[in-house]
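Below is one structure; the comments refer to it alone.
Left out: one protein chain. Kept in place: all the others.
Letters A, B, C and D mark the chains in the order given here, with residues in each chain numbered from 1 onward.
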Amino acid sequence: MSAASTTQRIRRIPTITKPALIGIEIAVPVALIALWWFASAESADPFFPPLSAIAQRFQELWLFDHLVSDVLPSLGNLLAGFVIGGACGIALGAVLGTFRLARWLFAPVIDFWRAIPPVALVPIVVSLLGFGNETRILTIAIAALFPTLISTIDGMRSVDPQLRDVSQIYRLGARERLFDVRLPAASPRIASGLQVSLQVSFIVMIASEMLGSSNGIGAMTLLAQQSFATADMWAGIVLLGIVGYATNLVFTLIRDRVLRWYVRSQQLGKAM
Amino acid sequence: MTSQNTPASDAGVQPRLSVRGLGKSYGSGPSTTRIIEDLTFDVAAGEIVCIVGPSGVGKTTLLKCLTGLQPVSSGAAYIDGVPIQGPPEEMALVFQEYTRSLMPWLTVRKNVALPLKHLRLSARERDERVDEAITAVGLEHAVDSFPWELSGGMQQRVAIARSLAYRPEVLVMDEPFASVDAQTRFELEDLCLRIRDRFSMTIVVVTHDIDEAVYLSDRVVVLGSRPAVVTEVLDVDLPSPRDQIATRALPAFATMRSEILSHIREGKIPTATIRTQQKRRRRGR
Amino acid sequence: MTSQNTPASDAGVQPRLSVRGLGKSYGSGPSTTRIIEDLTFDVAAGEIVCIVGPSGVGKTTLLKCLTGLQPVSSGAAYIDGVPIQGPPEEMALVFQEYTRSLMPWLTVRKNVALPLKHLRLSARERDERVDEAITAVGLEHAVDSFPWELSGGMQQRVAIARSLAYRPEVLVMDEPFASVDAQTRFELEDLCLRIRDRFSMTIVVVTHDIDEAVYLSDRVVVLGSRPAVVTEVLDVDLPSPRDQIATRALPAFATMRSEILSHIREGKIPTATIRTQQKRRRRGR
Amino acid sequence: SAGGPDSADEDGTTTVTVAAVGIMSDVTLDIATEQGFFAEEGIEIEISQVAAPPAGLAALQGGQVDIAFSPGVVFANARAQDIPVVIVAGASGFPADVPPGPELDLYDDTGVYVDPSSGFTSLADLEGATIAVNARKANLEATASQALRNAGVDLSTIEWVALDFTSMIESLTSGQVDAAVPVNPFTLQAEEAGMERIASPAPEFFGDGASSFWLTSSQIAEEKSEVVTSFQAAIHKANAYANEHLDESIAAGVEIAGLDVAVEDAGKIYWPLEVTQQDVEVIGDNLVELDFLDAPVDMTDVILPGA
Partner (left out) sequence: MRPLRLVSGMAGFAFAILAWQLIAAGPMAGSALPTATATFAELFSLLPTPEFWADVGSTVLVALGGFAAALVTGVVIGIAVATSPLTMHATRAILEFLKPIPPIVLLPLVVLVLGPTTDMGLFLVFYGCALPIIMQTASGVFDVDPVTIATARSFSMGRFEVLWRIVLPSAMSYIGTAVRITVPASLIIAVVAGLLGGGPGLGNSLLRAQLSGSQTQLFAYVIALGVLGLLFQAVSEETERRVLHWHPSFRKEAV
């Protein structure tokens, strides 16, 4: 050890400044887009049209022709489904995370249910609810439920036993135990479950638009795909990506605000 | 098991807390480890009792049984003659692992106020209690900080303030002053004596500081051996009110001190016994 | 800032560790809190230095800067004249938050062996070091337990054993004996002295026990005021080897002891100052 | 990938991969195998089931399969987007020797169904109706649209909804849609549920001749012309055989598609023996007329010689 030269023995973790990082975050996609642009410029493959063609279709379709008629309804469904699914996931997770017997009773049925491909259930849901927006929202909500549910259960179960003891000692009521101790303690995990739910909601939003009247980002993209309008399909994919990115950004901002205590306490020790 | 007589039968006056033949094991089946063999002692109302004993003997375990956080394996602990089966309303515990017993998402003030929520106090009384407790431990300047922004000793004092604000009838503390400096420690010890008088609290403290045990308490329970038994219960006959300088200067203080030390030594677990008694099965993998 | 002269220029012989005009603030922008103002002191090779000071003064913060875990805000700390910017290879730290510094998924033995993994020792030497360290802290019987099955004091001893097995050239400990009983504490103090002699380690200890500070150290650094400054650096002129009974009985011991106590009092932060200096912005909610 | 199309076995047999969708008209693949028509041509086929024809066409472009099944409308859509696919042979169609009317309608495996209690009795009643099809802008919507327009219905008043066939029948019986356009065997399910067929739009749309095709990509047609020709020859033999042994073929088709119906209820199928320019142009023209396509589709050189 002592033989180590003085320059070597001190570990220096190179620090990159914040502006540089943001620069990189912008530069990477720009570089990829440029690469895509030039690599596809001469493309004659009907499935991989030149990016210029995609951009043109993007502008024609989405700016802002179908914005109100298709983008907003899709996002409305997404939001409604995600909120319902997420809220139910947290509520159900809180119950199953608290009562072991409830968990034992329902967890297997839930696990069973989760492995069922939605295609099989579509006719039943349609016969119960029709094929309007309710069905779409319901399917999104169901899909969004599970990641949050599981994360909430896991989060509640990983609460430091010490905190459980504290709430017993001070005889916190059931409500306080739940809302003042266990849920806040589990909140980082719930947030990460919600994030997965958000992603799943997106996916199901598109799948749900395979049914019923053909409006929405997903329906248009799928239709373009089925009728070989590949530039339109790519434009749809690009839009989905952009909207997804923006949605996630909003989610992250809200989460970091709500969990400020957590983010700050975690970042502390990792300074440098 | 045979020593299980109800506490009331013991003496004319009923003790506040009483421990009768209490035994405790962790684990189940072949991996059971006996931690506490058979403890019997009483704590009268308004008394301060200190529990001392070597590290790992089972003091924390005893407190957990006493506060109903852990079920006992044999015997029982009683509060006012009623067997303790879950945390009794009138009791509070300051945990040894203070860092982990604070809610990281609450500020100091909110941490202290947390147990008061369900007491149906008026907002004014609640604020008053919280402020008073926080001032008593000297943390007025940090009320809006989060626990992870505090030093170890400050966190420990938040945990103490939380239990003070709750104003339990029986206060149980597990090495509550381990991380504070000597000066603050003196102040907190005196605070303990003061609140005992003011609210006629019954206080049980686990400590490693023999001086502290003598200074604070009316009785000292020395635990030893493994599994734990009561090595000795010593009455502390020092005049009240106590004073950090005067009391500690008394010859009786020094006598008490060395007597306890010798009892601890005598109860100390010889390493050889430990080895055979605690042959741990491998687990995990 | 003006006091920033490189450590070598100070004296003919280079100190092992030196702190020069070190300052540290937490937070950034308007919510900055200055914790350490301007510390300057040296630790020579093979010395044991104790750092004492009131709770919350910034001792842990100082150690974090010293071990390169936190960046300093001004000034610098040097090891052998090289500024410390990340944890130096030859240094180890025993954390005040010992519970959280143990890996819950590793048994005691594996926790102790963890830092040795990257030292490229032979399996035999590694096992030897681990066994020796575990025996030294008296945990032979608990090698296969997981940290959360241990008492507070035992966990603390695991953390100590881990740093001993690592055999750093510079050992930094933050209130390492806060949770162990008096008897064990004495043994661990003597262990400290022994390993210092055996491996000619340099040891820096934060402690609240003034007796311990005097008994252990060659020098005591008293921190005080807020933001923290060095109130006093005292040389401890007690004969070596030290002995728990004989040394503590020396009159010089008592003198030292009361001198330090008075320095601490003098450096103690008056609550009023705190209030104005640390007017905390509301945050969280 | 699937079977290395170029790789001839020792005995000179070449493997041809075919994307099929698992419906009754696919039965000729099995007939050709069973009757040894492929073997006679020195090929062997490997079937890849795909859910929807567009996926088969994509696989064709990617060189993942050599031959793919496609309904006429999907083919026309693909051509309209300049996807270089060409017709190898006809896969199903309508016979020229049966006059239009109920008898020809038996060859239509689709139909427009309504609930008799709803009061709809003819296509003309469906003005402003909600009609379920399995996919938008595909075969069923195109054929039904044309039939509706011919019946004088203003197409802009129709609301089309996409539903899978099971949901379609459910929605029709529960009144959530006014009409549905299922294909066999869901036509039978609809009838079982008391629904009524008011039109058979396909023969009208496609006219006689081929209405669905076996396709390959221009590239494969060029690079592996021998294999493609062999496949073409074998399918022709199988089509002829199937037409001659209608009941046997339908029975086999019922089995392949995993249907639970009697052979006499399964309707009829006609396997075209050739594909004419007329067959493909009519599809393109109809789609343009219906505004499904913006511009006329260039159908020159889309049929391989001998198809």
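Please note the rule applied: a residue touches a chain if its C-beta (ideal position, glycine included) is under 8 Å from a C-beta of that chain, and two chains touch if they have at least 3 such contacts.
All of these numbers come straight from a predicted model, not from anything done at the bench.
By the touch criterion stated above, the residues of chain A touching the omitted chain are 11, 13, 16, 21-22, 24-26, 28-29, 32, 47, 101, 104-109, 111-120, 123-124, 127, 146-147, 150-151, 154, 157-161, 188-189, 191-193, 195-196, 199-200, 202-204, 206-207, 210, 218, 221-222, 225, 233, 236-237, 240-245, 247-249, 265-270.
Counting the whole complex, the residues of chain C in touch with the unshown chain are 64, 67, 69, 86-89, 91-93, 95, 97, 100-101, 103-105, 114-115, 117-118, 146, 148, 166.
Touching the omitted chain from chain D are residues 1-2, 19, 22-23, 48-52, 54-56, 58-59, 61-62, 64-65, 164-167, 170, 185-186, 188-189, 257-260.
The rule is simple: only the chains that are shown with their structure count from here on.
The most central chain, judged by C-alpha centres against the centre of all protein C-alpha atoms, is A.
Chain D has its Cα centroid 39 Å from the Cα centroid of chain A. Annotation for chain D: no residues touch two or more other chains. Residue positions of chain C with contacts to 2 or more other chains are 284. Note for the complex: chain B touches chain A at residues 64, 67-69, 86-87, 89, 91-93, 95, 97, 100-101, 103-105, 114-115, 117-118, 146, 148, 162, 166. By the touch criterion given at the top, residues 26, 52-61, 96-97, 99-100, 107, 138, 140-146, 149-154, 157, 175, 178-185, 208-210, 261, 264-265, 268, 271, 274-275, 278, 280-284 of chain C touch chain B in their complex. Residue ranges of chain D in contact with chain A, taken from their complex: 52, 54, 57-58, 61-62, 77-78, 80-84, 135-138, 159-164, 166-167, 170-171, 174, 176.
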